[in-house]
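Shown here is a partial selection of chains from the complex, left in place.
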């Protein structure tokens, strides 16, 4: 089963915190809104600019991203938890 | 009888929760704003962009979509309940 | 006597609730903002887009529409009650 996000949305699978240290990133506890690591599972149908053209995504399927923890909408597919959020809410790609 | 949504609105028939598990999607209880599965019954007359051209819809009649549960306006037609909402409020197409 | 709405506004005559069932639409009581059936009596002078061109209306005189119950401004002409509202606030055309 597949989920195709609409517009500029992306589907991200959050990385569990115990695993997220692999890259050496630790999010400090004091942060008001904790960012969180995740893996891009699907990108949306595309944002449309003023001239009717689709704006390319800056992230692609498989990217490990840094995202706000409560910025998206949670969905559960085949038993796994995902987040659907707008690409503009993603902070950075980790590589 | 037919309902033609205006502008960028779509008419969606919510899928009852007991049936919605068919695709394997289960919306977690803890979500603040629960998304919900639905079936697109009709798309609107079209959103107009800055140049006066109609922007094509990303969803089509028959699509199973993931939508916010209380994002639209409820209407009842011939005894069935529907939601009228803007396409931009739809989260994803499930396929 | 005639009323010509300005800009993107339309003049709508609300259909009384006992008559509104004719098409089979019943608005559920639990809806926060009840939509209501109405008949378009006049469309406005036209919305102007960024290039100075008039945007055509999606509704026309005689259309039966679904509109938010308290979305417009009430006026009484020759003893009949009407609503003046922006076309974008109309939810759908019923046909």
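Of note:
By written order: A, B and C. Residues from 1 in each chain.
The criterion applied here is as follows: a contact is a pair of C-beta atoms (placed from the backbone, for glycine too) under 8 Å apart; a residue touches a chain by one contact, two chains touch by 3 or more.
Predicted, not measured: the structure shown is a model, and the values here were computed from it.
Here 3 identical chains are displayed in place, and the whole complex they belong to in this file is assembled from 7 copies in total.
Methods note: only the chains that are shown with their structure count from here on.
With centres defined as mean CA coordinates, subunit C is found 41 Å away from subunit A.
With centres set at the average Cα position, the gap from subunit B to subunit C is 23 Å.
Note for the complex: subunit A touches subunit B at residues 1-7, 9, 11, 44-45, 48, 50-52, 73-79, 81, 84.
Residues of subunit B touching subunit A in their complex: 23-28, 30-31, 33, 35, 49-51, 53, 55, 58-59, 65-66, 68, 87-88, 90-95.
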